[in-house]
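One structure is given below, represented as structure tokens, and several questions about it will come after.
The block that comes next holds chain A.
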Amino acid sequence: MEMINLTIDNKPIVVKKGTTILDAASSIGIDIPTLCHMKLHDMNIENKPGGCRVCVVEVKGRRNLAPACCTEATEGMEINSHSLRAVNARRTVVELILSDHPADCLVCAKSGNCDLQDLAQHLGIREIHYQGSQSHYREDTSPAIIREMDKCILCRRCEMMCNEVQTVGVLSTINRGFHSVVSPAFEMNLDHSTCTYCGQCVAVCPTGALTEVDHTGAVIRALSDPTKTVVVQTAPAVRAALGEEFGMEPGTLVTGKMAAALRRLGFDYVFDTDFAADLTIMEEGTELLGRLNKYLAGDKQVKLPILTSCCPAWVKFFEHQFPELKDIPSTARSPQQMFGAIAKTYFADKMNIKRDDLVVVSIMPCVAKKYESGRDEFAVNGNPDVDYALTTRELAHLINLGNIDFKSLPNEEFDNPLGESTGAGVIFGTTGGVIEAAVRTAYEVQTGKALKRLDFEELRGMEGLRKATIDFDGTLIHIGIAHGLGNARKLLEEIKAGHSEFHAIEIMSCPGGCIGGGGQPYHHGDVEILKKRQRAIYAEDKNKVLRKSHENPYILKLYEEFLGEPLSEKAHHLLHTQYFDRS
Partner candidate 1 sequence: MPKIKLAEKTVELIREICAQFNNQETELINVLHQVQHKLGYLPAEVQEVIAKELNASVAKVYGVVTFYSFFTMLPQGQHPISICMGTACYVRGAEKVLTEFKRQLGIEVGQTSADGKFSLSCLRCVGACGLAPVVLVGEKVYGRVSPQQVSKIIAEYQDGCASAQSA
Partner candidate 2 sequence: MTKIKSLADLKKLKDEVQSKIKLREKGDHPENLIQIKVSMATCGIASGAKDTMNFLIEELDHQGIDAVVTQTGCMGYCYAEPTIELLIPGQEPVIYGYVDKVKAREIIDKHIKLNEMVDGIIPVTYKKIDE
């Protein structure tokens, strides 16, 4: 490996050839401010348009300033990262951006979490010297995402996410010059487009241009309505990230504090989506084994591989882009929707609450869940199974509104009967988790033997595409895992072409799975945060006494009392769904 000698701010440093000035500087503790640049290490995700020009530095002998994010270090380079010229240019550039940006920080959804705001503070900008006309665009509200493009700074991160990572292709920069902006085709609203609402654009937006639709107000109204019984479910990935909103170290598990906070907010029952995740495994696992056994018996009509279906963005993705494959995914509803359906039937009956008086709120790491809860097929006479889906960030907001000192809360338990879960339910929150949970149950059901080890390391990791073969007592089951819709597309193309090697595939839309969901606390480009959340999820699994879905006593009770058996007619009615051709 060729090495390069250079100096940055008079400090000598040796770096590998190909290292950018930005990375070289950061390796010796010099943080050059950036705005458009974003790199998710190990995930092969990088946004480096070199467009914002905030990271410019002075390089001796060079005519103009060099953008640190895309200039490679060369032998003998002498860099001054904060010369008067560089700082002046940097400040002017940020002033220019601010001159075309609404000055409504006080009421902006992103205030306090905004990269541009931080940057302006960091550079001590107190006056905008160059004022002039600003760009104005129509605000676009969809079921899940709000686009306020007046706040767009053309960092192009969302465009990169939407096209290169997710291959959804809804967003593109349009027009040119001062009129350029990121938009769907023909400036149509997102809800007319093929947007999956994966929310990765929201997750990476440095400003308030892309945010989630805010349902906290509606939830507060429901909580203060004495005629309503309000139950809440919390998705597995939320507990591994919520703490970050309160200044806790990423990867801190806050399951107990979260339950306590929800109770203090006034939710009548604090339940866990993990319960529904266990239920999902029962249904999806049974479906998998059914198809698999037919296949192994020589039935050529049966469709394999079976694909997981718990991710709503993924569902919308294939409905738009691969409608011809809509028979392949499992028909099992997502845990959120299974929970809603069970809450508004089994639980409501049990507690003698009228459907209309029961409000189901879900806390999700996801913005697509907002869209999913609003899908027509998940409502009975216009009453949705899940009334409101809040993101992790919105929950943090609610907790703040409730004057709750989150960090000093005691750990509390979920309520029963829909609060009990196994470790298998927890790992739904990370890439590889759903299929690992399914394997734990399917193996034991199929072979009739108890698993000797429950940690399937071969299914875990952060690589975008992974595969593993699991020995089901002599029968080899080939499993594929994809996170990020671009990776999913590759597997779908293989299936379409008829040469997929897999029996079962897990697909998650967001890089990292739900831990990296569009509704999670902003990671600001720090991939280490995702890894820490993942470790927290597996730790929670490990600490559970029960780690296989089919051992969850409340699940067994649910079947016994209400559903009968997996794939029963009632289960079909409440826990399964159908897909639509949206091409």
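These made the cut because all candidates are chains of the complex that A comes from, given by their letters.
Quick note on the criterion: a residue touches a chain if its C-beta (ideal position, glycine included) is under 8 Å from a C-beta of that chain, and two chains touch if they have at least 3 such contacts; residues count from 1.
As the structure is a prediction and not an experimental result, all values here were calculated from the model.
Every candidate listed (1 or 2) is part of this complex; the one in touch with chain A, counting any copy, is 1. Looking at the complex, you find that chain A touches candidate 1 at residues 163, 168-176, 183-186, 193.
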